[in-house]
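Apart from one protein chain that is not included, each protein chain of the complex appears where it belongs.
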Amino acid sequence: MMHECTCFPGFAHDVLVPQVGIITDIREETPDVKTFRVNAPGGGKLFEHLPGQCAMLCLPGVSEAMFSITSSPTNREYQEFSIKRCGELTNQLHSLQVGDEILIRGPYGNHFPVETELKGKNLLFIAGGIGLAPLRSVINYVLDNRDNYGTVDILYGSRSADDLVRRDEMETVWAKAKDVNVYMTIDRPQEGWEGHVGFVPAYLKEVGFDTNKVALLCGPPIMIKFCLQALEEMGFSKEQVYTTLELRMKCGIGKCGRCNIGTKYVCKDGPVFRFDQVDALPNEY
Amino acid sequence: MFRIQRENLPGLYAAIAAESDLFLPVKAAGKTNYALWSPECQPDLDTLKTVKSPKDVFFPQSENLYTCQRDAGKLSVTPEKHRDTPFVVLGMKACDVRAVAVLDKVFLSAPVDTYYAARREMGTIVSLACGKPEASCFCGTFGIDCAAPEGDVATWLTEDFLYWNPQSEKGTALTGKLTALLEPCGEETVAREKDGIHAICQRLPLKELSLSNWGAEAARKNFDSPIWEELYHPCLACGTCTFVCPTCQCYDIKDFDTGSGVQRYRCWDSCMYSDFTMMAAGNNRTSQMQRFRQRFMHKLAYFPANYDGMFSCVGCGRCVDKCPSHLNIVKVIKAFEKEGK
Amino acid sequence: MQEMIQRAKALLESGQVSRVLGWKKGETEFDVEPAFFDTAESLDGLFYNAFCGANLSKYLIEAGKKEGKTLVFLKPCDSYSYNQLLREHRVEREKAYIIGIGCKGKLTVNKIPFDGILSVQGADYPDYSENLTVETLYGTKHISYKEAMLERCHVCKGKEHVVYDELLGESQDTVDAERFAQVTALEAMAPEERFAFFQAELSKCIRCNACRNVCPACSCRKCVFDSTAFDSAQKANTTSFEEKMFHVIRAFHVAGRCTDCGECSRVCPQGIPLHLFNRKFIKDINTIYGDYQAGADLESKAPLTSFRTDDAEPGVGRG
Partner (left out) sequence: MPVNENWKPTIVAFCCNWCSYAGADLAGSSRLSYPADVKIIKVPCSCRVNPMFILRAFEKGADGVILCGCHPGDCHYSTGNYYARRRMTLLFSMLDYLGVESGRTRVEWVSAAEGVKFSETMNSFVEKVHGLGPCVRLGDLRCKK
């Protein structure tokens, strides 16, 4: 898929060559999560994407890694990435300032089937911690096309109230939207928190959703495991649950071999998988 | 069919090199590897197997992708120029030519790897039949005929002559430039040569190697087999098998700070290395058994599942010769063969 | 070999050891791989001949993490490597039961210059033959045992084990060359010639890391060349320098710890004489700081972790 390079008009370049992006806003979500707003240097978006897709962010001389795009495609002005500080690259990213430039290539991977399987359905979003990042893209897409979908339930949990990413958006925008229920929980009791306390899987069972829904699940592997168990106990089938996988990626186009599990390349065939598809993969994720 | 006397081969090399770059097996410091021809080099068409495969010519062990400069906080990206001059690679064996078809599946499927595509477009393959197959060869298992290699031009080397047969447009074009050196000839000698090679192939120890337990359907079936646990122990987790392999295509992308810009380059990587899948969040293949399994499952099961049954092994036998621990794909195939019975 | 099998079976059956580390035969007598044996029946597959060159000592780091003792067969030179691992606390002595086995010089098929080798006769122990008979696809050939011998065996450190629980089998002296002759010859060359020599050899390097991974002294949990912190973590071979950097640093990191087991040279797919780096360091250490053999004992101070106040100054005696 050759495409015209925006920095060198007329030069058809490889998908491995990035574009320059400029950071136009940085939001401190939690002590270790920041959301970066990225624009093309001349304004506007660098590329169009679909909910659930990812992009490679690169700091020259440091490294490059895949991050999910947390803003919705319906946002016409910019793209956002919510990034948790956990390694070398993310540490460096967190030290960036508004106006700094980074390299971006993408979008990569598949997306949540918002225009096909999910259309017209009741949706249940289950997220833990930074797992909200890919789902937020879908949630906003759904809310911006509200009539195409049924009820929306959002269950979001985090270690503490301080670690809830996008709490304000959740409380002031999502919770107030039509036919949307937001459930928030934190792992341990905390002063000033009047909401629910407990792990996400337990809260999921406690609320007890009906099965006339499609669930979109994203979070740490241990949470995914127990949420899936809970969903199955509640009567959900594997075909009703979607999740995203995360593996080490270098090329983003299914060639370098790093994210290969079984016959799938997570960067190209994923990151979004339905649970029956995940089950068909060898247990190496 | 054309031919040229063996003693005139240096003239042929020079004639090809006058028009374009010429890569061929060259002996240096005691080992034969593909290298750019120069008048001083020592071409070696008699060694059957180069240590490294000619994969290097189309997919170099290391190549620059782009250079990034930072000037007053502003980044700029200069992509590396694609290969735009023709070149010839001479002496590729049937297995190595087939290996290029394997690489094509990966790099030329969408999204196309343009660096590779440019080299494929610019390159002309002159293959060479295997006069003396080795005991470690098993290309026949993959339906490859080492007496009649694919490629733009196929050649056969006898005691006195190199026989030359163009097989494609590119091959005909190359031949057209070399008419002063090549004389037309009959097919008889080559036919005899082929018969001779086929007779040797009948005596190869690995000629019975069967892939009946492999292929797309093995993707799930063989994954959980306890055989992997028995097999992997001697593996040193080095990358010898990967780097001598003509079809292994995994790569890494890295930065190099030259002091006047950051070069982003890609280089071969090995799924046998412990850090291959390591990321900040952890490693999804933590044991050598898993990494070992990945390499062979990929070649013998995942690849055929993704590409119409094509195996990503061509039976060149380099890994059989080179593994420091004498572990190799043949042993893996055979171990599952026993299990299947 | 039968003696080895019987002894191993006895030790395994008596429960003294939980597993056996030895070699097993593949398709041919030169296709031998290191192997673990857990049961008495499987021990019938234990194999030992002149092609069992692999040094098993490094496998004991992993084996040491398992329950119980591992019975291991070590050749005399392997025992030096084991001793070195022992003094670096990478293995525990009580986790291994060591049978020191005899060695009459180890062979490598890479030194047999015939095409289409199918089998090699005369490499059996204890009765090997001075002349090997090599069956090939292109006829029967002959080569002397010594010609097919690994470089390290021509300059063998000696056939005495430095650590063992019991000994089995006989050894034979194989030394017919001076250990430092190659290094001395290189030193005598002009710098340009030396540079050209190393350039030619090292530019073959494919960065497969076999030399590092096979090396018993390279037992770091995380190698500096696997670190992402520098651009030393390079698998590339863009320029000739990178291999120099890699090989010099690798040799330096094992300087004073390298027992000269020669595994690096044995496994190099490109046949780079990597021992020339290690042996240069050993020669310098011997000359400047006094004779030292890594792995020979557990007590003496290693040359790079000790000093004398009157040590020579760097660069002394250079041109």
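Which chain is which? They are A, B and C, in the order written, and residues in each are numbered from 1.
Heads up, the rule we're going with is that a contact is a pair of C-beta atoms (placed from the backbone, for glycine too) under 8 Å apart; a residue touches a chain by one contact, two chains touch by 3 or more.
Computed from a predicted structure; not experimentally measured.
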item: In the full complex, displayed partners of the excluded chain; value: B, C
item: Contact residue for the chain not shown (choose from C:E94, C:E192 or C:E299); value: C:E192
item: Of C:A10, C:A181 or C:A312, the one touching the omitted chain in the full complex; value: C:A312
item: Residue, one of C:A255, C:C268 or C:A294, that touches the chain absent here; value: C:A255
item: Among B:T85, B:Q202 or B:T258, the residue in touch with the chain that has been omitted; value: B:T258
item: For subunit C, residues in touch with the removed chain; value: 183, 186-187, 191-198, 224, 230, 232, 238-239, 241-242, 244-245, 248-249, 251-252, 255, 277, 280-281, 284-285, 288-289, 303-305, 307-309, 311-316, 318-319
item: Residues belonging to subunit B that touch the chain removed from view; value: 256, 258-260, 263
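Here is the rule we go by: only the chains that are shown with their structure count from here on.
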item: Chain ID, smallest distance between chain and overall C-alpha centroids; value: B
item: From subunit A, the most remote chain by mean C-alpha position; value: C
item: Averaged-CA centre spacing for the pair subunit C and subunit B, given as whole angstrom; value: 30
item: In subunit B, residues with contacts to at least two other chains; value: 252, 255, 257, 269
item: Touching two or more other chains - residue numbers and ranges from subunit A; value: 63, 88
item: Residue ranges of subunit B touching subunit C (in the complex, touch as defined); value: 28-31, 33, 48, 51-52, 61-62, 132-135, 200, 203-205, 233-234, 236-240, 242-244, 252, 254-257, 265, 267-270, 273-275, 322, 324-327, 330-331
item: Subunit B-touching residues of subunit C, taken from the complex the two chains share; value: 26-27, 31-36, 54, 59, 115-118, 136-138, 200-201, 203-204, 206-210, 212-214, 226, 228, 231, 233-238, 266-267, 269-272
item: Complex contacts: residues of subunit A adjacent to subunit B; value: 1-2, 5, 7-8, 11-20, 58, 60-65, 86-90, 99-103, 246-248, 250-251, 253, 255-263, 280, 282, 284-285
